[in-house]
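Of the protein chains in this complex, all but one are displayed in their positions.
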Amino acid sequence: MKYTFEIICMLLIVGLFVLTQVIGNQFYFFIGFVILQYMVMATAWNILGGYGGYVNFGSAGFLATGAYTAVALINFLDVGLVEQMVAGGVIAGLLGLATGYLTLRLRGVYFAIATLALAIILETIVAHWDYVGGAAGTSILPKRKPELFGELIVDRKAGIFENYKEYLFFLMGTVAIISVWVARYIENSKLGRGLNAIKDSEEAAECMGVPTLRLKLIATTISGAMMGVAGAPLASYLTFIDPLSAFNLEYAINAIAMPMIGGTISWAGPVIGALLLGTAQQVSSLWIQSELNLLIVGVVLVVFVIIAPEGIIGWFRKSRQGSGR
Amino acid sequence: MAIFIDLLLNALVIGILLGGFYAALSIGLSITFGLLDVVNIAHPTMLVLGAFIAFLLNSTWGIDPILAGIISTPFFFILGWLIYQVYYNVFEKSGAESLRGLAFFFGLLFIIEVGLIIQFGVDHRLVEAPYIGESWNIVVGEEIDVAIPFRLLVAFVVAAIATLSIHFYLTKTFFGRAVRAVAQDMMALRLMGVDPIRVKRIAFALGVATAGIGGALMIIVLPIEPSVGRLYLGNVFAIVVLGGLGSMSGTLLAAVIIGIAESIVATFFGPSWAPAVSFGILLAVLAFRPEGLFGKTAGAH
Partner (left out) sequence: MTRNVTNRVRVWLLAGLFVASVVLSGSFATTAQAQTKDPIKVGFSMALSGALAGGGQQSLVAIQLWAEDVNKKGGLLGRQVELVFYDDQTNPKNVPGIYSKLLDVDKVDLIVSGYGTNLIAPAMPIAINREMVFMGLFGMNANAKWEYENYFSILPAGPDPAVGFSEVWFKAVQEKFKPKTIAFIAADAEFAQNLKEGAVRNAKAMGMEIVYEQNYNPKTADFTPILRAANAKKPDAIYIASYPNGSAGLVRALAEVGTDAKAVGGGMVGLQFAGLMAGLGPMLNGIANYDFFVPEPTMNLYPGASDLIARYQAKVKAENLKVDELGYYLVPWAYANVDILGQAVQAVGSLDQEAIGKYIRDTEFTSVVGKIKFGKNGEWASPRTLVVQYQGITNNDLDQFAKAGTRKILLPADISTGDLQPFNALRK
């Protein structure tokens, strides 16, 4: 069937919705939100980093752009979550495009460092922007009775969702599924093949007539936009946001480490990586009553890359080839 | 006017000294990352480890932190040796690209950090030495005097000695040239009968070894707690890239440029803009010279 994957995606979104209606224990939505957000970040990173070989060190900057776009919109127009996410995606996408233009000549580690520099400059600017709280941060109160297309969305009795966390979880899950679909689509499209050619050798790709510049710009824009969408609900999730939490190094680390663990050659890599590492992080920090949780995360990282340096996907392919011989 | 000159002069002096300190933090990375292409993002955390060792030796036996740093350097050499052994077997042997190592070093970063928390706790620590908190006042003119904090002067001198000796070691000795060759042409080395892996291993260990003395300087200049390395992660990579990959003198110069930029901004425009300015300089340089200030190979790395 041609559209099997699309149907599965639709079913998964429906499944997410059913989950929010069936599961009473809110805890799952909290960790679900965090892991799904990482999944979007890892998938977005991988479009540029995994397919194109351009390593983005400043993922946190794009995520924070989404988050702060949301904060500004809440302060300015008091809009709902969906609008915040759309706006966050647009602004972060534009930032991605600008990053692409700014770093046209840069490759390899130079590109990576340039993205990091951009993130740090953005952080400094946000820290001086008092309208969104500046360095002191700001509290965000979720809207009492949010509506979308005339429907009451969150309300304990009459709403579609009983509370905000279910709504946030559902939105983030939907975004995650759409991003994975986009990543898979890119992987199998001309864009993905072009990016792969760039990764192997940019000169060779250019000689073969691949429009390297355009492909890079498209990739930085899509990747940035996805991260912005993932970041927009952060303000509503935390209800308090300051530059330190929005630009946290952890986002940049996880956005890279998750695809690395899962495997960067395919869309499934970041998904597996986010599920594995995200779960490991949540489990260790929520079940171990001490600072040792960080140790578990460190050991898991080291052990996984030692066992499977090409990521789990790469390793599976290799072992399949190995046993086939 | 006198006030302006006074401030400018002091900002320049402090900037240069601060630059030396930054160079000490970055020089090891300039070897491991700049020359050997190993993305050792655990380097700042290794520096913190070095700082805590200096603290331990200083607080229990009253050993001078600089001496403590020299004492701990062999230990870091061995540590680097072991890390490279693992790194080589997992990644380089199979020809994996260097970025694969990122997750490995992230993991290492967390492990060292937790180790520090368990061993030393989470409180801020400082060391004692006669030169900390004292300064040298030079009267230049009417209402103009330059104060040189010994703490920064010591850091600068030690950093400059370390950086320059590494620079000469790499450019003037046979082994040093072999290290530089390893980055470019491994085959040629093999033909010359040199084992490139051994060369890389020693060079990597040397890079990590700088964390001993660099860490000691760190705790002389700043208070230390286990997670402080993360703060300077961006800075050290920025300096190495700004200086040009593989260029030790470039690293020193880039560090001084960043140091001066930061102290000028802190003096005249407001210290909170300092990071934006130093990373802005980095971006501007990369826009015009993608290979950094003193890099040799153009563009791709």
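Going in written order, the chains are labelled A and B, and every chain counts its residues from 1.
Quick note on the criterion: contacts are C-beta pairs under 8 Å (C-beta built on N, C-alpha and C of every residue); 3 or more make two chains touch, one makes a residue touch a chain.
Model, not experiment: these values are computed from the prediction.
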Cross-chain touch to the chain not pictured, restricted to B:Ile3, B:Val139 or B:Met187, is B:Ile3
Listed residues B:Pro196, B:Pro226 or B:Gly243, member touching the removed chain: B:Pro226
Spell out the interface residues on chain A facing the chain that's missing from view. 25-27, 29-31, 34, 124, 127, 134-137, 139, 141-142, 163-165, 237-240, 242, 244-245, 248, 250, 276, 280, 282-291, 293-294, 296, 300, 303-304, 307-308, 312, 315, 318-319, 322-323
Can you list, in ascending order, the chain B residues touching the missing chain? 3, 6-7, 10-11, 14, 18, 21-22, 113-114, 117-128, 132-135, 147, 149, 151-152, 221-223, 225-228, 231-232, 235, 262-264, 266-268, 270-272, 274-275
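Note that in this section only the chains that are shown with their structure count from here on.
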Any idea how many Å lie between the Cα centroids of chain A and chain B? 32
Which part of chain B faces chain A closely enough to touch in the complex? 33, 39, 86, 90-91, 94, 96, 99-104, 106-111, 113-115, 117-118, 122, 230, 233-234, 237-238, 241, 245, 272-273, 275-276, 279-280, 282-283, 286-287, 290-292, 299-301
Show me the residue ranges of chain A that touch chain B in the complex, using the header's touch definition. 55, 102-103, 105-110, 113-114, 116-118, 120-121, 123-125, 127-128, 135, 202, 249, 253, 256-257, 260-261, 291-292, 294-295, 297-306, 309-310
